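My structure is below; once you've seen it, I'll send some questions.
Note that one protein chain of the assembly has been removed; the remaining protein chains are unaltered in position.
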Amino acid sequence: MNTAGAAPTGGDRDVDSDGEMFRARVRSLLAENLPAGWSGIGALSDREQEEFRTRWRGLLHENGLLAVGWPIEYGGSGLSPREQLILAEECTTAGVPQGGLNDNFGVQMLGSTLLRWGTEEQRRYYLPRILSQQDIWCQGFSEPEAGSDLAGIRTRAELVEGRWVINGQKIWTSYGHLATHIFVLCRTDSSVPPHRGISLLLCALDQPGIDLRPLRTLTGEAEFNEVFFTDAECPADAVVGPVNGGWPVAMSLLGFERGEAVATLAIRFRKDWERLHHLAVDPEGPTDPVIVERLGRSRQRVEELRCLGLRAVDSWVAGRDIGAESSLHKLFWSEWIQETTELALDVLGMEAVTAGSDGLRGVSFPAAEAGTPNTAGTWADYFLRARAATIYAGSSEIQRNIIAERMLGLPREPR
Amino acid sequence: MNTAGAAPTGGDRDVDSDGEMFRARVRSLLAENLPAGWSGIGALSDREQEEFRTRWRGLLHENGLLAVGWPIEYGGSGLSPREQLILAEECTTAGVPQGGLNDNFGVQMLGSTLLRWGTEEQRRYYLPRILSQQDIWCQGFSEPEAGSDLAGIRTRAELVEGRWVINGQKIWTSYGHLATHIFVLCRTDSSVPPHRGISLLLCALDQPGIDLRPLRTLTGEAEFNEVFFTDAECPADAVVGPVNGGWPVAMSLLGFERGEAVATLAIRFRKDWERLHHLAVDPEGPTDPVIVERLGRSRQRVEELRCLGLRAVDSWVAGRDIGAESSLHKLFWSEWIQETTELALDVLGMEAVTAGSDGLRGVSFPAAEAGTPNTAGTWADYFLRARAATIYAGSSEIQRNIIAERMLGLPREPR
Amino acid sequence: MTGVSASLDDDQIQLQKTLRAALSRHCSGPAQLALATGEEDFDPALWKLLLTELDLVGLAAPERFGGGGAPLPVLGVALMELGRALYSGPYFSSGVLTTQAIVGSGDEAVGAEILPGLCRGEVLATVAGLRDDGPDGLPGVGGVVATAATADGDGTHRLTGVADHVWEAHGAHRFVVFASTRDGVGCFLTHPDAPGMLVERLPGMDLTRRLSRVRFAAAPARPLGALDGGSRALARLRRIAPVCLAAEQIGGAEHCLEQAVDHAKRRHQFGRPIGSFQAVKHQLASVLMDVEAAKAATVFALGALEHESPDAATMVHVAKAAASDAFFHAAGALIQTLGGIGYTWEHPAHLYLRRAVSGRAQFGFPSAHRRALGAEGGH
Partner (left out) sequence: MTGVSASLDDDQIQLQKTLRAALSRHCSGPAQLALATGEEDFDPALWKLLLTELDLVGLAAPERFGGGGAPLPVLGVALMELGRALYSGPYFSSGVLTTQAIVGSGDEAVGAEILPGLCRGEVLATVAGLRDDGPDGLPGVGGVVATAATADGDGTHRLTGVADHVWEAHGAHRFVVFASTRDGVGCFLTHPDAPGMLVERLPGMDLTRRLSRVRFAAAPARPLGALDGGSRALARLRRIAPVCLAAEQIGGAEHCLEQAVDHAKRRHQFGRPIGSFQAVKHQLASVLMDVEAAKAATVFALGALEHESPDAATMVHVAKAAASDAFFHAAGALIQTLGGIGYTWEHPAHLYLRRAVSGRAQFGFPSAHRRALGAEGGH
């Protein structure tokens, strides 16, 4: 049910220019629907988490809070960036998700991209199906050989008799096993420089040409998949933006990936920090000053991240492009998460080494979910997961290059 | 006076294969000639240091210990690498220099290079004059524009009517104001690739074409000089090694620069560390555990450096080339000296900020002289001097490239 | 939202531009070096510029005392620009420390007596008795070193003791002195010609910030404010001084980074600009990350203090620790990027490094602020 009508009207929003009315509305929704003593979804068992996510997604949908930034005609609520940020802040503070596990791909990434690059038909067809979960999306960008060099993708698509025929392999497809569709970056012209012959295709997973295999990560879990395409097909018009012009489409899609993370990550990290502080500091007795100082450094960096995020949000709300500053943010938090989980290992000592198998449950990268039990096992698992932070979504090496070239204006390397 | 006859004979040396007899001889010389309570030359005033160096150089010379590795016919003592190392170790441990301020350039660098690359006439002419101090040498390698790219030097020399005519500028010439001669790396053929048109020339300083200006460093002192060449001249045969073939000559000369540092640096750094430990740790009361741990890390790294050095010495004594391992050593100690002097600032707090002008006296890079007064002023000065450690004698960036390419076999960058 | 922001607003950016243009005419490298090594305490022409053209000296003093009444984030913009220019003179001591101490004491009479002259630049003043290397490395607590006693029943207080590390004491016309009394921390006003006062210049690593030792031998002084004026003023300075110094450090850090980037673009080695090598690029990218994060935190901390936000105390620690580290990091990276030229006396890089070293130690080492953060838990 589309309840966009329940959202404040345009007139109200002018009055609510700082969004405080909207914030109050979100808070009361949270207060009415979360049980007493709620500490965050991370406190639930795997099964409880699944049930909660389903219920919670429905509630957000009913209240027009699943795709708040989409125009009303496509099922969104037409709210401003400030309101999107307020919703993200409040949900993060409360420790609840902003949708289902795949909504990051369907709503935030593909949805926003279709609004910028899609045809009117595509929007009218795909967007409501994302909200209703008729289509559940996953991402097909990374490839084993391409690695950090996304322009080096090799998965090929050819237009054969009015349909795209796709061959190749994608990797690191999160929650692919929960999805019905994949947006897949393909090489559609090999005769031109790498950036110029790429297209973004929309493809159903339920067909013989697609083989989805679980990919176990070093923590032992399998939230990622490999996707093999062997003459898989999709319609000729299932391309977002221009054929062979998919590079800027892909870049803007990645820009929407966790777009509000700049505002919410520090909130989540501070919860992590408070858990660690609770483990490390005995309020009754003395704590090792070396540990206290390292905890202090971790806290310092969380607060710096918060301020960096607030500044980026100011830019965003003012309609300015954050641009390469998102690289600064990524580099900063990826170092924080490694530094802090290493500190946790040192705080825990042999407890971390003999930690039980109570890994993080249903973590949504990069931070642990609010409410995560404060055990040696969750911290040991968090440490291992944090290894990916400086690799995925653009390695630290790539981020430093981007920062140096785009923010400092330093020259590119010779090729 | 050349007292090579006082050195052990060949027969004795076979018996003394581990050098312990030689070590005993050095120790007794030290014991007989140093005053009671001697803590090192760093404890003396500037004037006292100058007097001591003069006396001490004479003593070493009389005892055949100034150029122990040179063959006897050129005024050396013909001793083995092990004995050279023993002498270096014992002098370092005792806190006395192994010669005058310029002997590093005359004896270690130029002398060793002439023995490998010079003509018989050059050896017979120059080597005795180095020992007698008729000629006092300084170094003319670095140039303002070349920086870390030594092959990029621009100082030019042309053979005109049987004499080299030199034009250009050198910088970072240590103790140039105490020297009579300079060995100067010049471009002698501009028509070939940079490494192929370089020659090493030997040039007197006392001529109208040379202008030597003191160069103040950021500590405020002027132990370095800039040297300007304007039609300066030297004889046609004052070239070491082949004309235009000076690149390998220069590389081997740099290899002799502080050759025994691998063996002695950790001894000197441990004295530094002990001074700092004395400042930081109150034997009666508790010391801040953060400071204790950082002191421990500094000590750990000194001992690691010592072991790296011992291993290099084993290679050297066995006649193997240390090669790129000297880059590992340089990188390691340059980081140590910065880390440790930063720790000293933190130990001293506001004392370092309001330190008096009692800078390090007569420091011989990179470590402070043994016996240096343990004051805030000497540590503040040491901190400032340590800024150069990661820049001079091959910056850390260059060292990491050398290590990666020569020790790990990683590919060179495209140019 | 409380109105606390991590960004500069348009007015602040305009002020920044104005100040940067004006200061760049006076604070060149050679001028800084001459001032650093000369006999002059500070450059009177520059002081006049700050006063007249830029109207900076009373910027944050209350309007009722002739000041500009600017909120702390605006003062922060001025301090960033002064830090960038490595300004050397009595601005921080008069315009920040003394002004905030007097305002903090709540003594309206002394405010009316001193601050108008101070805002006009006629009265130079500084604060003594803020010990900044105490056991916790933070200013003020247990750190008042002069002691005061009430004498003879005529109401005259007398100060006795030694105050170290007093900023810009030479040339100061008034001293605000924190001192222990039987009733707690007192805050007193005295002047350099009072009997029993002796000001000695301390040697220093930081050539552009002059520190002195002030000895008090029963020097007469007037108390500021009511009984708790001292502790109120001290509490205010304990928060404001570190963040204001952090703002100055951000400016210094930005300057160092820009100089390093500029050099890396122009200097060629091995046939390429050195800024095209990843070793250089990535080091400077890391510096930028640290500087930008510290800047956002410092701007936010200034606003949090201005608005008395609940997280103000936390953000003081964050800002001072982050800005001190960022400046030190940037100054070190500048010298490393410059190579040999950065190791010469003539290049001003070392003046920034020296300032970075002294600022780390003043108003609390980063490690002390981090320990406070590590101990305190959430807020």
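Details
We just call them A, B and C in the order they show up, numbering each chain from 1.
Basically, a contact is a pair of C-beta atoms (placed from the backbone, for glycine too) under 8 Å apart; a residue touches a chain by one contact, two chains touch by 3 or more.
Predicted, not measured: the structure shown is a model, and the values here were computed from it.
Looking at the complete complex, one finds that the omitted chain is in touch with A, B, C. Here one chain is not drawn; of A:36, A:318 or A:350, the residue touching it is A:350.
Here the missing chain is touched by one residue of B:295, B:348, B:368 or B:386, and it is B:295.
Among the residues A:18, A:149 or A:237, only A:149 touches the chain that is left out of the figure. Of B:331, B:344, B:370 or B:388, it is B:331 that touches the chain left out of the display.
Counting over the whole complex, chain C has residues 277-279, 282 touching the chain that is not drawn.
In the full complex, chain B contacts the hidden chain through residues 18, 270, 273-274, 277, 281, 287, 289, 291-301, 303-305, 307-308, 310-311, 314-315, 325, 328, 331-332, 397, 399-401, 403-405, 407-414. Interface residues of chain A facing the missing partner chain: 142, 144, 147-149, 152, 171-172, 215-218, 220, 290, 345-346, 349-350, 352-357, 377, 380, 383-384, 387-388, 390-392, 395-397, 400, 415.
Please note the rule applied: only the chains that are shown with their structure count from here on.
Spacing of chain A relative to chain B, judged by their CA centroids, is 56 angstrom.
Within chain C, contacts with two or more other chains are made by residues 272, 277, 280, 367. Annotation for chain B: residues 290, 415 touch two or more other chains.
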